[in-house]
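Structure incoming, see below.
One chain of protein is taken out of this complex; the other chains stay put.
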Amino acid sequence: MERIPILRMGEFLLVTIQVDMHDQLALTLQDDLAERISRTSARGVLIDISALDMVDSFIGRMINTISGLSKVMDAETVVVGMQPAVAITLVELGLYLPGVSTALNVERGMERLRERLDAQ
Amino acid sequence: MSTLSQRTIDAIRSNESQLLASWSVNLEASGASRDTRIGHSEFEGQTREFLRLLVAGSATGDTGSVASNEWSETRAFLEKLSRSRALQGFDSAHTAHFIFSLKRPLFDLLQKEYATDPAELANQLWAISEMLDTLGMHTIRTFQKSREEVIARQQEELLELSTPVVKLWDGVLALPMIGTLDSQRTQVVMESLLQRIVDTGSEIAIIDITGVPTVDTLVAQHLLKTVTAIRLMGADAIISGVRPQIAQTIVHLGLDLQGIVTKANLADALALALKRSGYQVGKAS
Partner (left out) sequence: MRPERTGSQPVRSEQDVVLARQVARKLAVECGLRLVDQTKLVTAASELARNTVIYGGGGDMDWEVVEEGSRKGLRLVFRDEGPGIADVKLAMTDGWTSGNGLGLGLTGTRRLVDEFSLESAPGVGTRVTICKWN
C-alpha cells in the first residue's frame, strides 16, 4: 500500500508531503504518525507542505487532527512551508487552523520546536 | 443573403491596379496614408493584400456572413491590421476608414460595368456594400478588443508599480500602503507581500496603513485575511498606523482582531519587530 514516509530526526519526526494526496493516503498518514509518536516518544513533528500546490478542507482537517492528537501525546506539531497561494485559498475557504503552529521552512520549524522544548 | 456575381469579381480582378490607385487617392485625401507611423510601402502592401483577399473570399463566400470559413483569411488579416493600428495608437475611425474608403472606387467600377443593367447594378452594389460594412464592423470590434487588452495590461503594470514591499531589516519586511485601497489593489499588494516573505525568508511583515484615509468593509476584511494567511505561512504580521476612523470601521464590522498585533506607527512596529528578532537597539554612548 502507498504510504507517506516518516523520518526520524533525534527527538523529532519529519514528514515531507510531496504527492497530490488522495483522501485515504491522508488518513493513513494520520494513523501512522500517531503510532510513530507513541513508539518513539517523539517530542515534536514537522510537516513540510512546501511542495503542495493545494490544500483543501480534507487535508486541512488532517493537519488539524495531527496537531491535536500530537498535543495529547505530548508532542508539538509545526506545519512548515505553506505556499502563499495555498494560504490565501485556505483563509478564503474559512479554514484558519487556529491551534496549529507554523514556520516558514524546516530549519525555522526545527528552531521553534527546540525553543519550546527548552522552555519546558 | 447575396453574393457577388462572377462578372463583378472578374471586373475587380482586371481593374485591380486602377482600383488600388483610386483607393490610395481616397486614403491620401483623408490623410490616412500620410501618417508617418506607417511607411508608404507598408500601406501599399496592406491595400493590395486586402483587395486580393476580398476577391478570394467573395469568389466562394456569402457577402453577408464574414463569420463563415471562406472569410477566415480575410478576418485574420483584418485582425492583424487592427491590432497593429491599436498598438501604434491610431483611433478606431482611422482603422475603419481603411476599409470604407474602398467603397467609392468599387462603386465607380460597378457603375461602369453595369451601365446597361440597373437591376443587376443595384443587386451588386448592395452585395459589395454589405460585405464592406460587415468587414468594417469586424475591424472595429477587433480594434476595441485590442485596446481593451492594452488598457488591462497597463492597469496591471500600474498596480505593481504602486506596491513596493521594502526590506526594513534582516527578516523584517514592510509594506507602506498609500492612498485609497480598492479590493483588487489590496489583493494584488497582499499577494506580492506574501511572495516576498517566501523569497526573503522574512519572519515579520509590517503592513503600514498610515497613508490610507479610509477602508471599506471588503478591504478591512482583506487586511485581516492577509494577516491570517501570513500566520499560516509561518510568519508574523504587524499592522501599524491605524487611524481612528479605520479602527471604528473594524470594530463596527465586528471583525475579530484576536491575535492581530497593531502598533500606532511604523517606528513602534519596527521596534517590536527588532525586539522579537532578538535585537537590542540603544545609543552608542
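Just so it is clear, A and B label the chains in written order, and each chain counts residues from 1 on its own.
Heads up, the rule we're going with is that a contact is a pair of C-beta atoms (placed from the backbone, for glycine too) under 8 Å apart; a residue touches a chain by one contact, two chains touch by 3 or more.
This one's a predicted model, so the numbers in the text were calculated from it and none came from an experiment.
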**Asked** Of A:Leu29, A:Ile66 or A:Val86, which sits in contact with the chain we cannot see?
**Response** A:Val86
**Item:** Full-complex contact with the absent chain, from B:Glu49, B:Glu79, B:Glu191 or B:Asp216
**Value:** B:Glu191
**Asked** Considering the entire assembly, which residues of subunit B contact the chain that has been omitted?
**Response** 145, 148-149, 152, 191
**Message:** In the complete complex, the non-displayed chain touches which residues of subunit A?
**Reply:** 20-24, 53-58, 60-61, 83-86, 88-89, 92-95
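Following the convention adopted for this analysis, only the chains that are shown with their structure count from here on.
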**Message:** Roughly how far is subunit A from subunit B, centre to centre by C-alpha average, rounded to an integer in Å?
**Reply:** 43
**Message:** With touch defined as at the start, can you tell me which subunit B residues reach subunit A in the complex?
**Reply:** 190-191, 194-195, 197-198, 201, 203, 225-226, 228-235
**Asked** In their shared complex, at which residues does subunit A touch subunit B?
**Response** 79-85, 87-88, 90-92, 96-97, 102-105, 108-109
